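Before I ask anything, here is the structure I am working with.
Removed: one protein chain of the complex. Kept in place: all other protein chains.
By letter and in written order, the chains are A and B; residue numbering begins at 1 in each of them.
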Amino acid sequence: MTNHYIDLKNSDCILIMGSNAAEHHPIAFKWILRAKEQNGATLIHVDPRFTRTSARCDFHVPLRSGTDIAFLGGMIRYIIENEKYFRDYVVHYTNASFIVSPDFHFKDGLFSGYDAEKRKYNKDTWVFEKDSRGIPKRDMTLNHPRCVFQLLKDHYSRYTLDKVSSITGVTKENLLRVYKAYSATGVPDKAGTECYALGWTHHTTGSQNIRTMSIIQLLLGNMGICGGGVNALRGEPNVQGSTDHAILYNILPGYLKMPAASLDTLEKYLGKNTPKSNDPQSANYYQNYPNFFVSFLKALFDDKGTAENGFGYSWLPKLDDGAAYSLMHLFDKMYDGKVKGLFVVGTDPAVSSPNANKVRKALENLEWMVCENIFDNETHCFWKGPGVDPGKIKTEVFLLPASASMEKEGSQSNSGRWVQWKYKAAEAPGDAAAVGELTIRIMAAIKELYAREGGAYPDPVLNLKWDYIDKNGKYDALKVAKQINGHFLRDTTIGDKTFKRDQMVPSFGMLQSDGSTSGGNWLMSGSFTADGFNNMEKRGKDDPTGLGLFPNWSFCWPVNRRIIYNRASCDLNGKPFNPKRKLLEWTGEKWVGDVPDGPWPPQADKEKGKYPFIMKPDGLGAIFGPGMAEGPFPEHYEPLESPLTVNPMSGQRINPAIEFFNGEMDKVASADEKFPYVCTSYSCTEHWCSGALTRWQAWLLEMQPELYVEIGEKLAIEKGIRNGQRVKVSSARGEVSCIAMVTKRFKPFQVEGKTVHQVGLPFNYGWLFPKDGGDSTNLLTPTIGDANTFCPEYKAFMVNVTRI
Amino acid sequence: MEITRRGFLTLSGAVASGLTLSPLGINLKPARAYAADLNKANRIKAAKQVTTICCYCSVGCGLVCSVDKITGKIFNIEGDADHPISEGSLCAKGAGFFDLTEANRHRLRKVLYRAPMSDKWEEREMDWAIDRIARLVKTERDKSFITTNAKGQTVNRVETIGHLGSSNVDSEECWLMVAKARALGMVYIDHQARV
Partner (left out) sequence: MKGTDFVKLIDTTRCTACRGCQVACKQWNEMPGLRTRNRGSYQNPPDLEWNTWTLVRFQEHENGDGVLQWLFRKDGCMHCTDAGCVKVCPSGALFYTEFGTVGIDRTKCIGCKECLFACPFEVPKYDRATDKVFKCDLCYTRLREGLLPACVKSCPTGALTFGAVDTMLKTAYARVEDLKQDGHPDANVYGDKFVGGTHVLYVLGEKPEIYDSLPQKPAVPLTVIAWKDFLKPLSLLAAGGVILGSFLHYIIHGPKSPDENGDRDAT
């Protein structure tokens, strides 16, 4: 989230799209309803299905799964045509005025530079024209035919009401209703916010769904303000923390880039990944990248990493340039028999991965698997799953019992980046131990083997600092937290401050690239004070701004800033756009309110002032986004499987930049009469993710006992299906048996002149428990993902539903 | 943080207007006490209160675990009224947090091991499992370690061991897992943030 949960109360219009907030973030809904009651906010739910969220919104607008960009593209067109944008904000705080290269173009669904064979773009033309100083050229009137604003206007001029309505299945009346209500926030004293979740990320166009909304928020001046932002309501308790700490193939803690094979030295790596800007008004905060990265290497390798050996850079594994190693790639390779060992910690991929039949088959090729969890699940037990003969499976499986959340000390980061320390309430049962404890013990045993016997490239294993145990030899979360925060490795003077060796680094601004500081994740520097007080333990209830920032409750990264890009809430002179919600104000000497995005004066000060979007090299919000895989402006493409044979917007039916998986089990059936219905998958309030924790809990299972498919009344009549009857849902890849829930909450769509039915199933069930609760919905889903992130497309695929 | 000092009412989610019941002149004489039920309220008053954060969605709601000081066991969990986000409230999953404790009979308590071709789990000792896992990891890493890729670039990685999970462990544990996986040279690293 750019903002945070309580801040939702400060909004004047809340668009919930790609999220079912009331069901999946019920306590967030407390603040959403408060916005309605306190500010008279309009609550809008755009979703294929009428849900518990819709029930409490002012209106629900159904749209066909996978057509969000068309819907939002129409909103961009509406905002520009009706001049609903916040002009001062757009001119000064975004790259709308930048002049784009004359070689950049867009034709029939493709941007310039497309390589059809590689399904990738050469982005050389997606650049700005620069002046003699190397600073992007701008036209502050926004009239230049090649300025971002005009290109944007041109691009979305194609998203007419008729076109959008025909693609999305949303009536024109409903489109206008949403566009009008939401674009009314494009004024200085109103705030509009967007809440999304997996409903946006689980698409082949997931990242671009979110980017389309970011463009809207920049046009309306809704970024960096109270009650605004683009807010990911993330789905797991510490998914913010686990992402910050990078349990992902492509990044290292703090979103540092995983080294590529072509960058064989630290110098080359830092040269490539440290952005440059020639604009003196751009803070370009990532110019500090070397400080963050070297401090990370020092946290890993401590005194073994020296300036001479590149602080151990060569000990890190390198990824092949342009290659991906995501969960889908892992199972693809495992299916081919090329993966031998697997760690499965607190997760259930045999239920939660796309095309679960393929995943389950792939697991059979493992030689060993190490699992850590508090309950058993379908992945741990794949060797005795449906249709599997254990006698033929060689895999050695270890299932280590783990501590539950309240049985260990440590921190969790919520979506609003509040990193809250929690305490151990009781001992774990039996031999169960914290995952931290298990990790330490396994790695310590491996290190011992390498120390004793040597082996392949033992350096990183042996040189890894690994002393995170207390005096009783047990996992010490506090010690790890301090290592993550970072400390000084020698007495250091920075400006007018002197720090002793072993003192904590109080802010990432103090991290160094010369090896004098260690810090496991720069974002978390400041989670401790220099003297070692744990800011994550703070539980102060004061709210000086009255805006719900609660600056003394826990630690919030970065540097306790509660709303990111908050300098954009003020005008060029640092006066709040909305005096009723003063998030930040420049007094002439300093900023007061939230922790500002940097201490510099506001932008009007041409000497010392800085632009507000300090993490962007150009310092401004990116309406033109050349970092994306499929183009700098989001474009509508159909899902891999859709009811349409052509994309009504262009000759490119599907996202041109997605990577295909072509294994024998990766079948696809688009616009196929055998699978005529759009299907989507989701969770419910009563279960969590794969259900691997919640199905074992009788109170929750009692409320949602088994797999069901929600079917509209019209389709049910057509198919002769009664409510509560058992039915089969099938796709090109698999089938599940479940209970039909016939409902008024799914209605057919009119798409390109024909009636399209959509159905949906929860993804919370698996064969292991309860025995008669049904199996995974992911037996149906395709192995395909977003072109930037490889988030699988769980939210739009084609199925059939038949009576049993 | 223990909230014992702040007293039992911290748990109360004090009635919205801040009123408590007894000042209104209500007779609280235990005319019809139910021994067993009253016992629970009394046990909470005598218990150690430990705060924690919910482990489902990412709102980060606060909970208070009441721990019996004699047995060390948790016997009640409810919302933390002091928490600025949740203000004591909880959804169905949060309200059922108690069922994640060892009171749930399905919790795993022993190391389970499944031997090749076997059709059942067997209980094992933790020490044995750790040693066996370390040996398997080392054997596989030594066998499959890749120094250079097809282009001859130095890559120092292991492609035959994957690591999945988890967004449902603490940040410190995440960091340790990443440090471990990267030091071993793993590249197939992923978790729920993607799925």
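Methods note: contacts are C-beta pairs under 8 Å (C-beta built on N, C-alpha and C of every residue); 3 or more make two chains touch, one makes a residue touch a chain.
Quick caveat: nothing in here was measured; it's all calculated off a predicted structure.
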What shown chains does the left-out chain touch?
A, B
Tell me which residue among B:L90, B:A181 or B:V195 touches the hidden chain in the full complex.
B:L90
Among A:S19, A:N39 or A:S54, choose the residue that contacts the chain missing from this document, as touch is defined above.
A:S54
Thinking of the whole complex, not just what is shown, which of A:E367, A:D543, A:E706 or A:E752 touches the missing chain?
A:E706
Write the list of subunit B residues that the hidden chain touches.
8-9, 11-17, 19-22, 24-28, 30-32, 34, 37-38, 40-41, 45, 76-79, 81, 86, 88-96, 98-99
List the subunit A residues touching the unshown chain?
22-23, 26-27, 29-30, 33, 50, 52-56, 60, 684-686, 697-708, 723-725, 739-745, 770
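Definition applied: only the chains that are shown with their structure count from here on.
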In the complex, subunit B residues that touch subunit A:
1-2, 50-63, 65, 67, 72-74, 77, 82, 84-87, 89-94, 96-97, 99-102, 104, 106-119, 121, 125-126, 129-138, 140-145, 147, 149, 151, 153-195
